[in-house]
Every structure is written in structure tokens, then in C-alpha cells.
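Below you'll find the structure I mean.
Missing here is one protein chain; the remaining ones are kept as they sit in the complex.
This part shows subunit A:
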Amino acid sequence: MAQADELTIRATSDTLLRAQAARKQASAAQFVRWMLLFAGGVIMVMPLAYMISTSLKWPWEVYEIGLIPQEPTLENYTYVLEDGRFFGWFVNSLVIATITTLSALFFDSLVGYTLCKFQFRGRYIVFIAILSTLMIPTEMLVIPWYMMSQSFGWLDSYWGIMFPGLMTAFGVFLMKQFFETVPDDFLEAARIDGLNEFQIWWQVAMPMVKPALAALAIFIFLGNWTAFLWPLIVTTSPDLYTLPVGLASFGDEADVAWELIMTGAAISTLPTLIFFLIFQRFIIRGVVMAGLKG
């Protein structure tokens, strides 16, 4: 009897020990996994870290491989901003990206809403027609756009840079998906209350898809902020360059120091990076939402 008890106890402690060992092993594996992931993440941001650190270095230190500047300075930023061009390009990019984003949000959601909530003949054809433009690469359109801009005098103007992006088929598709989640009863109730169709869309439906609008806004703003090919083609005077076009022309000038190029790169990147760090969770949710539904 006593022997049997002892056996049971030994067996129990044995399994316990084994389970403990297995858990220890698992947590060790988990620790290694965590360390590797973290190291990978650090490597991922290294290029950004070097860009910022170099923009804070004096010329004598630029080619040292140390990440932390020995004598950090804002001299490069003062120099680049006093030069004035980067400030102008920054303003151009900001204005253009903001207007295009607002326009696309307005029209994409209006069209998405109409195609989702109205029953009329031709609805399907309009939807397919708009969707089919997703298959056409921008590169195919830039030549005709350039010809158009030339004949209408849109070259070298804000309007010329902006007009291709005022509406997006992706946004229409995304917003149409999201308006499906708005119950028709709400719209019907508003209709009975005497709101007209525009008011129903603007005052009732739009507030209900705010998360989708925000997600779309991030994508469109980022796309316009970083756009390069079309602004490069349509602008010729440096005053109208956007940040990417300006940075490219700045980098190509003879004898531009690398620390100044890094400063320019930092100026065109930091706003979106900081924006991301502030609204991180929200942006990632938006990216997933737009990515998966779109």
C-alpha cells in the first residue's frame, strides 16, 4: 500500500518535472524567437536611423560608421531650410497631398455610396467601368496626360500635378464595400424625416463609415506625398517641385554633400514617420481594413 503510494507520488513528480522542463524549453525557444524578431526589427529601422543620425552630423563625422553623432548639430537643417527651396517643396507637397486627399475622399465615397445604395439601370455598368480602370497602369496614362496638360496649359501648375489623382477607383471600390454595412433602415428613416438624398449621404451615411474614410485618407495621402513619376513629368520650374522631385534634383546637383541629402531625405520622411508613431494602432488597423477589403 505504502509502496504503491510512493510509486504514484514518484510518477506524479516525474511528469511534473518533465512538464516543467518542457515549459522551460518552450519559454527558452520563445525567448530566442523574441530576440531574433527584435533584432530583425532593429535592422529594419537602421537605414532610417542612419539617415537621421547623418543629418545631425558635422561634415567631419559623416563617414564614420558610428550611429550616434559625437557632436550633434542642427547646422544641416538650418542650411537646407535657409536655402528656402526645401521649404517651398514641403509646402507644395503638403497642399497638393491635402487637396487631392480631400477630393478623392469626397468623390470616392459619393460614388461608392451611389453604387451601393441606389437601384437604377446602368448601375452595374458604371461600377464595372470604374473598376476596370484599376487594370490600367498610370505609366500608360502619363503620355496622354502630358499632351492634355500641354494643350490646356496645365503644365507646371498645382492643378497639373493634382488632376490625375482627384478620384480613385480603389477608393470607390473600398467605400462601396463599407457602405454595405450601413443599414438601409437608417437611410429610410432620414428620408421620412425629410432630408434630401445629398443630406442623407452626408449627414447620416458618411459618419457611419468614418473608420473606412480614415483608412482611405491615409493611403491616398501617403500615395500623393510620395508620388514621383507624374510630378517629375509635369513640373519644370523648381518652384513647383514636390518634395520627392525636389530631393531628386537636389541630389543630382554637383558636389552636394551627403549629409545635406540625408537632411533633405529626413525632411521628406519625418512627417509621415511621426504621424505613424502617433497614430500607430489606428494606421495599422486602417491598412489591414483597406488592404483586405480593397
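Just so we're on the same page, a contact is a pair of C-beta atoms (placed from the backbone, for glycine too) under 8 Å apart; a residue touches a chain by one contact, two chains touch by 3 or more; residues count from 1.
Going forward, contacts and distances are computed from a predicted model.
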{"item": "Protein name as given in UniProt for the chain not displayed, \"Beta-ketoacyl synthase chain length factor\", \"SRPBCC domain-containing protein\", \"Transglutaminase-like putative cysteine protease\" or \"Sugar ABC transporter permease\"", "value": "\"Sugar ABC transporter permease\""}
{"item": "Option from A:80, A:96 or A:130 whose C-beta touches the chain left out", "value": "A:130"}
{"item": "Full-complex contact with the absent chain, from A:56, A:167 or A:182", "value": "A:167"}
{"item": "Sites on subunit A contacted by the missing partner chain, in the whole complex", "value": "30, 33-34, 36-38, 40-42, 44-45, 47-48, 50-51, 54, 63, 65, 107, 110-111, 113-114, 118-121, 123, 126, 129-130, 133, 135-137, 139-148, 150, 163-164, 166-167, 169, 194, 196-198, 201, 222, 225-226, 228-229, 233, 243-245, 247-248, 251-252, 258, 261-262, 264-266, 268-269, 272-273, 275-277, 280-281, 284, 287-288, 291-292"}
